[in-house]
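With one protein chain held back, the other chains of the complex are shown just where they sit.
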């Protein structure tokens, strides 16, 4: 991740702000506010604003519960209770805003989370940065054999070199031709005074999907957790997980109590189907259960055993 | 609006907070933060948190516009441009949270705005306050003759007294019976030790719709303006307009530039249909237009003339 | 539930429609289309329109999966897979519309589900029906001792009679005074020609929360299942559960394969936290686990044991 002098200065200026407020603050999050946290080869995540903290969740839940909540006495107890019982609206009372730089093919996954506010850098107005994502060696994987949408073994040796060369060469060439069609270089210099520049909204179509874009992305804590539950999961594509992992860390700094409950009940937890429950009950009673009489498909059986780490029971 | 000692203390405690933050602040809004601004006879609105200010709109728009925006040079120019051309997403980058006390029949109107976060005081858990809305004399109006959903002339004299008596008596009686069924008074004292109390989730059904409830309500600036455009309008029911008017004032303190653009382009502006445009064009050219050859219905004609204050042309 | 002659005729007329369409149809759902299915004492649910069936889910999932899905060969297998792995968007491709008559205090719970389209009967325009909900004897329950928002023992005998009397009397009286203020009876007759009628938008505030209202409510299958998961649950208030139960049955007629997967993975299933997983693992291995060394609170422990029906392990 490279930042221009100007960009670095802009960030520093924001970080020097010392405003007084009657609002609640999240001191750990303040420490990294505006900082560009690197992700992948050229991407970053910056927390640029936030609203509320753990106490805001309790505060709004207590309005909705009024005098009735005295029993769940501590904030932590209440937050865990809310998380466990899917009383989700109090978590919507906290809001966070990120500035993210990310490859376009990842942006296309990300945007499928609709309950968020987005402003993307416009390639109709402006020229996109000359930056594109190239996977590092350990992330260059073959198509998985058993998961139609996942990755399998690492590709290395000559084939790895060849692939990275193709990716690099194609990205560079299409970007060069993008500039040629625009008749303008990224730095604003005109290429040929006797030519017109193709409209930016058209020229952009020549860029490859690993080109970096950037956006402001704002959402509430509930929807952020929904995003993270899916995108920080081991089945998510590595490139989006890299962002989700950094974001998980910002959640920890922002709302530490909620973070803990989230890790316990959502990220680290599991779901069991009605049929799966019966299997678990029998196993606990010491009865023998086999996939054939379990009512589960082989696939369901394996997923159930895997979720409880009984690798030896997988078939 | 009455607040208990405890509630007053809670508000004062919040107002005494002096936190340091790197986030942007809205100094005029900070001045009234947490304050209970009275609405109707027992209601209030409190701004309890906010995120962003006018510069946040510009900041996120500039990401989406990148280098291309240099021409619209000032923040104010850009904000006006965005408002005029319905580039609405940058306005979603500011967020505000209110604590509102309001009659249930108004809460039912309000909640129809779905793009917001809400936590309401729960009458399944808690006993509702013994407070109900009674209109003031100047708001006691008859059904309108020409608008099926509006108000017409004021009702006064004996009939007004009679109506206010009925409203007061029925609200008090149903509340008394609510306590009787709960076998518990609002202050928590048991009425009859030998009786059970009806479940709160059932007893509440005996209350009248002018009973006050309260909630935390959080939304972004764009959706707040959508709300205010409809609810601060002269066709809105007076009781919700009373809230919207106070909220408009908080918008002015929060994002003064956006407020001005909103008043000019939305609140004070008007829409003209394709057929209406032809009428206006002819009027400007000095041609005679009559409803018969205008293509407009009588109703449309009158609405068009009214929107340009040509009362004399109304038929 | 009473319907007027006119209403019955309207329903019959709709049911007689015999249109030809190239769209997919759900034959079992067609059989009950438009029918008013009774709920509570005066409420009903009518399915008034729908879009798609089980095959629509598969169809849209296969676009998103393209050629890659051949392996999960049958529709049923794919639908179960989607449900299990929270691939939720294909379930949004089916849509259903209900006409519902329900008490206002239940409507207020229902409306909290925001991802739906709603048109409610307007009490600003029209006079509400003279119908209010009175619980049947077996639903007249006391406040729960151990659940702050639930019901406990049945209230019967003299106290039950007294409560039902109060509810009935108050609803009738406030409705009578509603008519008096309107100076108009429900059937449209004027009460006193020398008096004005109070604006409807004001008079309605005198009604109690058990008054029936009605609305058109439309949502997609995913959001319907989210609604049903919460509202057909045993912790939901009985009065909304009564509606949810009927709706569950319409889902079964509409999309039988999805219904089955929903019952297995969502309704009949359970969630286990990270800490709870360790407890289950130990129990399966035959190790002794006690609440003290489980890392769970007493409450969490009991909820875990209850979800697997180990009542004897509850403390």
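Lettered A, B and C in written order, each chain numbered from 1.
In this text, a residue touches a chain if its C-beta (ideal position, glycine included) is under 8 Å from a C-beta of that chain, and two chains touch if they have at least 3 such contacts.
Note that the structure is a prediction, hence the values are computed from the model and not measured.
Per the touch definition above, the residue from A:74, A:143 or A:293 contacting the chain not shown is A:143. Residue-wise, the contact with the chain that is not shown comes from A:167, picked out of A:1, A:32 or A:167. Across the entire complex, the residue among B:8, B:31, B:84 or B:290 in touch with the chain not shown is B:84. Here one chain is not drawn; of A:55, A:237 or A:281, the residue touching it is A:237.
Subunit A meets the missing chain through residues 103-105, 107-108, 111-112, 114-115, 118, 122, 124-125, 133, 135, 139-144, 148-153, 155, 159, 163, 166-167, 170-171, 173-174, 177, 180-182, 195-202, 204-210, 237. Residue-level contact of subunit C with the missing chain is found at 14-25, 30, 33-34, 48-52, 56, 59-61, 63-69, 89-90, 92-93, 95, 97, 99, 117-122, 125-127, 188, 214-216, 218, 220.
Listed for subunit B, the residues touching the missing chain in the whole complex are 65, 68-69, 71, 77, 84, 86, 89, 112, 148-149, 230, 263-265, 267-277, 280-281, 283-284, 286, 297, 299-300, 303, 307-310.
Here is the rule we use: only the chains that are shown with their structure count from here on.
Least-squares overlay of CA atoms from subunit A onto subunit B yields a rotation of 180° to the nearest 5. We define each chain's centre as the mean of its Cα atoms; on that basis subunit A and subunit C are separated by 33 Å. Subunit B has its Cα centroid 35 Å from the Cα centroid of subunit A. Annotation: 29 Å between the Cα-based centres of subunit B and subunit C.
Annotation for subunit C: residues 112, 148-149 touch two or more other chains.
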